[in-house]
Each structure stands twice: as structure tokens, then as C-alpha cells.
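Yeah, one chain of the complex is gone here, protein chain that is, but the others are all in their spots.
Take a look at subunit A:
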């Protein structure tokens, strides 16, 4: 498998930030009360992942081992603050919605994890691709988690999506009128519950795929 495909697969599925690496749990559990919030947090995190990955990769030959963590923290918080200011100035409407999430990105250890384990060893191009794919994988995971919690918790899906994405996306908003909802799912315990069940479902899928591939090998041997 080519390196690019490896990086794409890692980010989206094999090594997904939420479901496989179990990193960034704080923003994950805190902001997935709805699919829209998950999407918002994911998008903002993706931008920071790409920028910090490129920066760390560019300076990878300069950064001394002893102070690398401190320098990564410095670079990341700078990127987060710059993104915050830029959005406030030129994407003001989006900032009003996402503004809540941006400071939370600093506590996402997935960004530190990618800097340490990937960006510090690869070229800026690969680091950017890795940041993008990890970010997209993170966004998808947050949307699924938020969607599950929102659907069970209050019987809606993508509520207020038009506030985040603009009026054209109002069609995304679904609502079950007669459903009262299970509040627990919106509250923090619901985050843990939903995450646990989703991780279990993923593990089951992986186990089945493994069993199938073993079974297929067995059949080939038997036929030979």
C-alpha cells in the first residue's frame, strides 16, 4: 500500500483519533451533544491539526529533543490564537458559532500526539495530509457521536445546522415531533455511554472482518 493511502486509511479508520487512538476525549465528550456541534468542533480542530503539523514538520531539524514538547505547545497555542483572531475578523458569523469551541482545541492532545509521532519525522506535505486526514476522521467521529446522542437525547438530527453552515443547509435538520428524548444522552454520562457502544461496535466489525479473512484462507487451503 502506498504511503499516501496508508496515511488516509490511518486517519479515517485504522488509527482514528477518537475510536482507535482514544485521544482528545475532553473536547470529544464535551461538544458532542449534537451533530452540528460535533461538526463545528471537528472543522476547527482540522484547521489547527493541518497548520501545527506543517509548522512542526518545517522546524523538525531545528527543534532539539530536550525542549520539543514546550516548543510544540508554543506553536499550537499560537496557531489556535491566530485562527481565533482571523475568524473573529473575517468569518465573524462563523466565529460566533464556533467561537465557543476554539479555545478548547488547545486541550486536544491528539494535536500533540500527531506532532510527536508523525509531523516531527515527515516532510511538510505528508504532515499536512496526515493533519487533514486525522482531522476529517476526528470530524466524522464527532458527528457520528453527536448524531447518536442528539437523536436519542432529543429526537433531532443536525439541529441548528443552518446557523453553522448557512441557510442552504437547513435541509439537514431533522426532527421527530412526538419523541420526548432521553436527557441523559445529552448530559456528560451520555457521552461516555455513546462512545463506549460505538467503540464496541467498531471492535465487533473488526473482529468479524478478521474472522472472515481467516475463514477465507481456510477455505482456500481446504480446496487446494
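To be clear about the criterion, contacts are C-beta pairs under 8 Å (C-beta built on N, C-alpha and C of every residue); 3 or more make two chains touch, one makes a residue touch a chain; residues count from 1.
By definition in this document, contacts and distances are computed from a predicted model.
A single chain of the complex does not appear, and UniProt lists its protein name as "Ion-translocating oxidoreductase complex subunit G", one of "Sarcosine oxidase subunit delta", "Ion-translocating oxidoreductase complex subunit G", "ABC transporter permease" or "RNA polymerase sigma factor".
Among the residues A:48, A:63 or A:148, only A:63 touches the chain that is left out of the figure.
Within the full complex, the residue among A:12, A:106 or A:163 touching the omitted chain is A:163.
Across the interface with the omitted chain, subunit A contributes residues 31, 33-34, 37, 61-64, 66-67, 70-71, 74-75, 77-78, 81-82, 85-86, 88-90, 92, 100-101, 150, 160, 163, 183, 186-187.
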